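Missing here: one protein chain of the complex. Every other protein chain is in place.
This part shows chain A:
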Amino acid sequence: MENSWFQKGFKKIEEPKSPDSMIESLMSDVHAAFAVQPMCYTAFDLISSLAQGFDLSGLFEKEERSGSMFTTKKEAKEIVSKFEEIATSSERFDLKKINVGVIKMEDRREGRKGQVAIEVEIFEVTESFNMVEFKKSGGDTMEYKQFCDRELKPSSKDIVWKWQGN
C-alpha cells in the first residue's frame, strides 16, 4: 500500500463517528464554509493594482499614503490563517467573513469613534499569486493606523511578497 500506484483512487472506509468526532467534523465544516474564496482578478485588475500611477487620489491627499495592498505567493487559506493569528494575538480583534474573498477584523473595544474595523480583501491572480488589500471600514483613523503600523504590518511580513504603494 505504500506504492503510490495503489493509492490512486483509494478511499479508506471510515469508522462510525463518536459524538466528539461528530462535533469536530461539524467544526471543520464550519471552517470550510468560513473558507475564503478569493475573487478572480483579471490581468487589468492586476495592472491597475500594480500601477500606483492609476490612483489619482494622490492629487488630493496631503501626505504620502502608506501602502495597504500587498502581493503574496501564499494561498488564500494561509492568508486567512495569518490574519486569524494576528487577530488572536492582538487580544482585541475578532475575525469575520462577510463576503466572497472578504474578511473583517473588528475591535472588541470601543475606540474614539467606535470600534476599529478593518476589511481585508483577497484577490486571486493565480492560485499561488494573490493580491491582498486592506482598509479601514470603521472607527478612528489614527487608531487604525496605529494598529496597522505596530501590529498588522510587522506580523504579516512572512506572507508579504511586495507591498504596493509607498
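Everything below uses one rule, namely that a contact is a pair of C-beta atoms (placed from the backbone, for glycine too) under 8 Å apart; a residue touches a chain by one contact, two chains touch by 3 or more; residues count from 1.
One rule holds for everything that comes next: contacts and distances are computed from a predicted model.
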Name per UniProt, for the chain absent here [options: "AP complex subunit sigma", "Calcineurin B-like protein", "Golgin subfamily A member 7" or "Sorcin"]: "Calcineurin B-like protein"
- prompt: Since one chain has been left out of the picture, which residues of chain A touch it in the full complex?
  reply: 39-40, 42-48, 50-60, 63-64, 71, 125-126, 129, 161-162, 164
